[in-house]
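Below you'll find the structure I mean.
Removed: one protein chain of the complex. Kept in place: all other protein chains.
Per-chain residue numbering starts at 1, and chain names A, B and C are given in the order in which the chains are listed.
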Amino acid sequence: MLIERYSLSPIKDIWTLDAQYKRWLEVEIAVIEAFEELNLAPKGTSQNIRQKAKLDVQKILDTEKIVDHDVIAFIKVVTEDMGDEARYFHKGLTSSDVVDTALSLAIKRAEEIILDELTQYIANLKKLAVDHKYTIIVGRTHGVHAEPTSFGLKILGFVAEEERNKERLEKAIDNISQGKLSGAVGNYANIEPKVEEIALKKLNLRPCKVSTQVLPRDLHAEFFSVLAMIGSSIERLAIEIRHLQKTEVLEVEEPFKKEQRGSSAMPHKKNPILCERLTGMSRMLRSYLSSAYENISLWHERDISHSSVERVFIPDATMLTYYMLNKANYLVENLVVHKDRMKENIEKSYNLIYSQRVLLKLVELGVSREEAYKIVQENAMKAWNERRDFKAILLEDNRVKAKLSDKEAFEDIFSPDYYLKNINEIYERFEL
Amino acid sequence: MLIERYSLSPIKDIWTLDAQYKRWLEVEIAVIEAFEELNLAPKGTSQNIRQKAKLDVQKILDTEKIVDHDVIAFIKVVTEDMGDEARYFHKGLTSSDVVDTALSLAIKRAEEIILDELTQYIANLKKLAVDHKYTIIVGRTHGVHAEPTSFGLKILGFVAEEERNKERLEKAIDNISQGKLSGAVGNYANIEPKVEEIALKKLNLRPCKVSTQVLPRDLHAEFFSVLAMIGSSIERLAIEIRHLQKTEVLEVEEPFKKEQRGSSAMPHKKNPILCERLTGMSRMLRSYLSSAYENISLWHERDISHSSVERVFIPDATMLTYYMLNKANYLVENLVVHKDRMKENIEKSYNLIYSQRVLLKLVELGVSREEAYKIVQENAMKAWNERRDFKAILLEDNRVKAKLSDKEAFEDIFSPDYYLKNINEIYERFEL
Amino acid sequence: MLIERYSLSPIKDIWTLDAQYKRWLEVEIAVIEAFEELNLAPKGTSQNIRQKAKLDVQKILDTEKIVDHDVIAFIKVVTEDMGDEARYFHKGLTSSDVVDTALSLAIKRAEEIILDELTQYIANLKKLAVDHKYTIIVGRTHGVHAEPTSFGLKILGFVAEEERNKERLEKAIDNISQGKLSGAVGNYANIEPKVEEIALKKLNLRPCKVSTQVLPRDLHAEFFSVLAMIGSSIERLAIEIRHLQKTEVLEVEEPFKKEQRGSSAMPHKKNPILCERLTGMSRMLRSYLSSAYENISLWHERDISHSSVERVFIPDATMLTYYMLNKANYLVENLVVHKDRMKENIEKSYNLIYSQRVLLKLVELGVSREEAYKIVQENAMKAWNERRDFKAILLEDNRVKAKLSDKEAFEDIFSPDYYLKNINEIYERFEL
Partner (left out) sequence: MLIERYSLSPIKDIWTLDAQYKRWLEVEIAVIEAFEELNLAPKGTSQNIRQKAKLDVQKILDTEKIVDHDVIAFIKVVTEDMGDEARYFHKGLTSSDVVDTALSLAIKRAEEIILDELTQYIANLKKLAVDHKYTIIVGRTHGVHAEPTSFGLKILGFVAEEERNKERLEKAIDNISQGKLSGAVGNYANIEPKVEEIALKKLNLRPCKVSTQVLPRDLHAEFFSVLAMIGSSIERLAIEIRHLQKTEVLEVEEPFKKEQRGSSAMPHKKNPILCERLTGMSRMLRSYLSSAYENISLWHERDISHSSVERVFIPDATMLTYYMLNKANYLVENLVVHKDRMKENIEKSYNLIYSQRVLLKLVELGVSREEAYKIVQENAMKAWNERRDFKAILLEDNRVKAKLSDKEAFEDIFSPDYYLKNINEIYERFEL
């Protein structure tokens, strides 16, 4: 189990031993209900079994130490006081019928919780995107000022990305909604496909088309790959904010609580520690991928090498993803946005961000693209080196002055608003 | 580019520099066609440009060495003899509009080729599954004999897995069918969304809902994760065959060509080298995942750190996947299946594979599950240790004899055919 | 914290919150002791502080919830009743001076425990190698019978591998034996290098030559890479045993306890579940690598993205490695070796394993290598196909008969003992 620090309810409650045994029992009883429906067990058996089943976690653990097999230990303890009806319990099943079907239930439940949080995250991002639809910020490529854009549009990119992730997650939920009650090697030797069909339906699962002793592990690898994708998208936001919170930039800040302290040595510090934490967690979600994919190639009708990996990584991955989404929600809801600093910073690059417009204007006025590029680049480099206004420098260049003699048209080039003219059209692609 | 040894046509032809520049030109011209449609350029411009465009690979490379920018080098060379119409070339675009849109075209094409090969692979697997629907083989779990099953069913599991992969690949193709002509920071500052819409349609792509300077990299990560999934599924088959070809098992063999030699030292060797090679290649496809996912978190409106990774790993990954599928097809089409050995091997475990049936029969006859398990396990261990027939040993046990006195019913337990009774029902889940 | 199931003492005790705070206190006090030695604090200060320091885990956690900073919470609680001497506590330090130095202490301790278990593992492997120095087993390459060899030699290969790992681990221990008390950005602004030197010496650490706010993370990545290496070596043994325990081979078995049960459905099963578990765990150790290496590139004088990764993965990795070594020791000490089956299996390939000797003999007798290879391969394939004795088939070939007419010399070729003639020389390379 993930360390307490990062384990939040409700997702952590899925992964207690108690919850696990309850799911196992749920599966076993669903099978007996199917038996009843098919007249393979007397009416009432399942109800009696449900009443007499003894779920004593500690005793199961103690028994496992003797028999070295967790499901057998579970059956032993659960059926202890069951009397004759115990004969229907686990009948025709192999351990993995129970374990793997129950694991699907758990993963599905975890994914649904994650889906809810992701849906909330998208809603929060949308709100932020709408609020800042026309908040001007400099667009940066390679870390260097490029051209003005809107802070809202930046955020809208995350909306689009998370909507794709949502679709991926929904597909993963659909894919994990499979169980298997097909016996020791997947051929229904001692249990009828009909039993599987009925029992799984009760559990809101469907039968896997072909299973071995276990469900095929590509389903689980897919689940991990979607979580890593969600993690990476949150990391992208976290890194964006970390950049924007750098002292020289300071356009946004993650929330800093009233009593919070940033450093034991330096009382002035307000650090984006939450974003940094999310960055690290995304690494962890990525880390799980190699194991998840290696788990696919099990030997023959199964080997159990996937089990230790899944015992640790499945709960941890779901809890980390949930934690990340939960904190990302807090972050987006409480993000401090400094519009004034965005405006100030845009002026830090000597109006160079308008270089493309000057280039295009010159081309429009008949200068060849090659020549225009050369003129603009030369003047731009001068502005960088001398740290002077690009506009002023341009006007000192006769090649420019000759072409851009219309004062108003020239001034018009250097306006950030120009860059927002198509923003609305992008926004209209979304339900906001 | 992947080493020659593993690079097959047609997929390798996608990744030549020549093909890349052609795609770039295709994108640039699509934009000019859109200009024409929208009366932003005179009719005939695109046709003239197409005729005058000069695609001189070596000259582009030489120019790149000077300007240190591949797209600018490309534009310089291509427009060299274009005359005045060059002003429409690359107008309002940023390099990544061209590069990234063209990359989508390339990946899509590669994925389509892979899809075809995958479809063929599924067809081959289906044929093998049908041919061996009732070929009895021992099911193995943990590498140990479990219960009899059908060799065809084993293969049918791969069919199901690859059908899921096919669906994933189709989704990835759909997701990569996006381009972007949204300019330097993705806000359509110097190009209208309408131009993008028309131009991309001509390229059979659709506009990405929000792009930055580049397309969001979750699309590419998804592509890698699907290839790694396909690789892992082939690896699972390769490992299955490697196991079945072990000297003591020898139930199947990968094809061994007439002139082939297995070892420079040991002339008797027939090694499953193809399957081993596929195993290694799957590792490589998995390896790419960590980079692919790290590429998602680009800085601000883009940084170019993803580029070096993609230049190497995207071509290599597609070529490896194609190679794997191509060889997997050869393998499945030419697999040598030794039914006789399957039958022999099933007898190597002293009839212990019927232990569950004995257990269930005892329970049916009124023995408690716990007690029955104990009886069967004790006799089973005796059979293992003494290497004697489980049937004979059971008959020496009075607890068993008392219950299983009906000779015919007793004999009836030890029949492999019993295990195939539901095979047909599984097959009916597929179009075969 | 790793799930209870895989967490063993003594290594898990390192990673409790209580143990962590104790280490922090240890570091803080070492600094004060250094102050005393350098007359920067009155004699007796450290002793007083040690007595008055209050380590209340719950209270620290509660305080952390308010200040959002674990070290500040720790200092607040620990110094609460300290009175005036609290002014020396944490003086001139930054949080990471304490946290990172204490982490080195923890990792070093964990590595030492792992080293002890690894040393024991090597001893156990050596014993097994010696016991089976002359136990003949067929050597297998590509899963196919190659030539006879000794089971002990197989094991000796693991000895050599683990001795290399031991050397790597010792180097990693040496590398992690570094602390840092160099302040907020690593330039000793408010603490003298001399204080660091004295304090770290007390902790059996040495100063890192250059630190930032934290120790450089290549040290930690190295630690992870050594653990993954140890894991992979154990996995190699686990896979070897899983292969040798396959029903058709059954040359060795992992220990099966008296009350153990292999399957809930099939009472006859004895599965190598321990080896399979170790295989999965090795995947996990490999998984950690990508995060560990990503952690190296921290921003500027540090960002804290590594912290969440390390909080989870460092304890888990050490506990998993220890668990693996602990179980590997149990496995090697109790391995069931079936010499008789090894002998039987060697005969399952129709004497083909002697093909190289036939080849070399023919070459020795004047046949060209090319021709000899052809002759031997043809006859070998015949033996495979007809499943007949290679010796008999060779004698039916006139090309062979002509050359190998000496009956005794011919018979002499087919002896497994020949292959052990240089075993002793290999063993002599080791202290056994």
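Annotations for the structure displayed:
Following the convention adopted for this analysis, a contact is a pair of C-beta atoms (placed from the backbone, for glycine too) under 8 Å apart; a residue touches a chain by one contact, two chains touch by 3 or more.
It should be emphasised that the depicted structure is a prediction, and the values quoted were computed from it without experimental measurement.
Of the listed positions C:Y293, C:Y322, C:W384 or C:F410, the one in contact with the omitted chain in the full complex is C:Y293.
Shown as candidates are B:K108, B:R242 or B:R341; the residue that touches the absent chain is B:R242.
The chain not shown here is touched by just one of C:E4, C:D81, C:D131 or C:E301, and that residue is C:E301.
Only one of B:K52, B:R283, B:K343 or B:R388 touches the absent chain when the whole complex is considered: B:R283. Within subunit C, the residues in touch with the undisplayed chain are 75-76, 79, 86-87, 89-92, 139-143, 146-150, 153-154, 156-157, 159-161, 164-165, 168, 171, 175, 183-190, 192-193, 208-213, 216, 218-219, 221-222, 225, 228-229, 232-233, 235-236, 239-240, 243, 282, 286, 289-290, 293-294, 296-304, 356-357, 360, 363, 368-370, 418-423, 425-426, 429-430.
One chain is missing from the display, and on subunit A it is touched by residues 138, 140-147, 242-243, 245-249, 261-263, 265-273, 276, 290, 294, 345, 348-349, 352-353, 355-356, 359, 373, 376-377, 380-381, 383-384, 390.
Considering the complete assembly, subunit B touches the hidden chain via residues 1-3, 5-6, 66-69, 71-72, 75, 90, 93-95, 183-184, 190, 242, 257, 259-266, 271, 273, 276-277, 279-281, 283-284, 286-291, 294-295, 299, 303-309, 311-313, 315-316.
Here is the rule we go by: only the chains that are shown with their structure count from here on.
Inter-chain spacing, taken between the CA centroids of subunit A and subunit C, is 32 Å.
Mean C-alpha position of subunit A lies 24 Å from that of subunit B. Touching of two or more other chains is recorded for residues 242, 261-263, 265-266, 271, 273, 276, 290, 294 of subunit C.
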